[in-house]
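What you see is the complex with one protein chain gone and the rest in place.
This part shows subunit A:
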Amino acid sequence: MQLLDRSFDVSTVPVAGATLSAEALRGVEQFLYREARLLDERRFAEWLALWTEDGRYWVPRFHDQANPFEQISLFWEDKMLREVRVRRVENARNWSQQPLTRSAHLVGNITIEGLDAAGHLIVRSTLQLTEWRIEQRQLAGAVFHKLAATDDGGWKIVLKRVNLVNCDDVFANLEVFI
């Protein structure tokens, strides 16, 4: 089971520095803005394509959670589970998505943290997320992206970790990606 593969590097602490040109930095920022926009516009097929084959999406249940293997997580998803979630929310009989969840992601404070052991770029940003489904909900937190450079000069997501400020809260359902 891919989800239990403990060799997957979930650390967001850089092991080396990274220097990016102003243009490259702008490319990273645009990539994060585009990711947020695809979620807001529910363009899930395009969003799924932003990931590497073995990319992981993680929303820890605890502050400073070391890994998703010893403790529960609010989300811990590989490609297969991300696809299942998209299939479910797009199913015609998705009773809990009538009406749909609408969202506005505001991404800011983007900083380049450095590189991980495999040379992936670690990027930190702050997220303000307003969701609406019958009533409004605010979510916020720090987001860490680990990005792999692609041959055409773009990026793919290796890890997206969302540290919610209220990860230990009582939650209503979290149906779509944060």
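Remarks
The working rule: contacts are C-beta pairs under 8 Å (C-beta built on N, C-alpha and C of every residue); 3 or more make two chains touch, one makes a residue touch a chain; residues count from 1.
By definition in this document, contacts and distances are computed from a predicted model.
A single chain of the complex does not appear, and UniProt lists its protein name as "Ribosomal subunit interface protein", one of "NADP-reducing hydrogenase subunit HndC", "Fe-S cluster assembly protein SufD", "Ribosomal subunit interface protein" or "Isoquinoline 1-oxidoreductase, alpha subunit".
Shown as candidates are A:A45, A:A66 or A:V84; the residue that touches the absent chain is A:V84. Touching the chain that is not shown, out of A:R61, A:R102 or A:R124: A:R61 (per the contact rule at the top).
The set of subunit A residues touching the chain not shown comprises 1, 3-4, 59, 61-62, 69-76, 80-81, 83-85, 87-89, 91, 93-98, 169-175.
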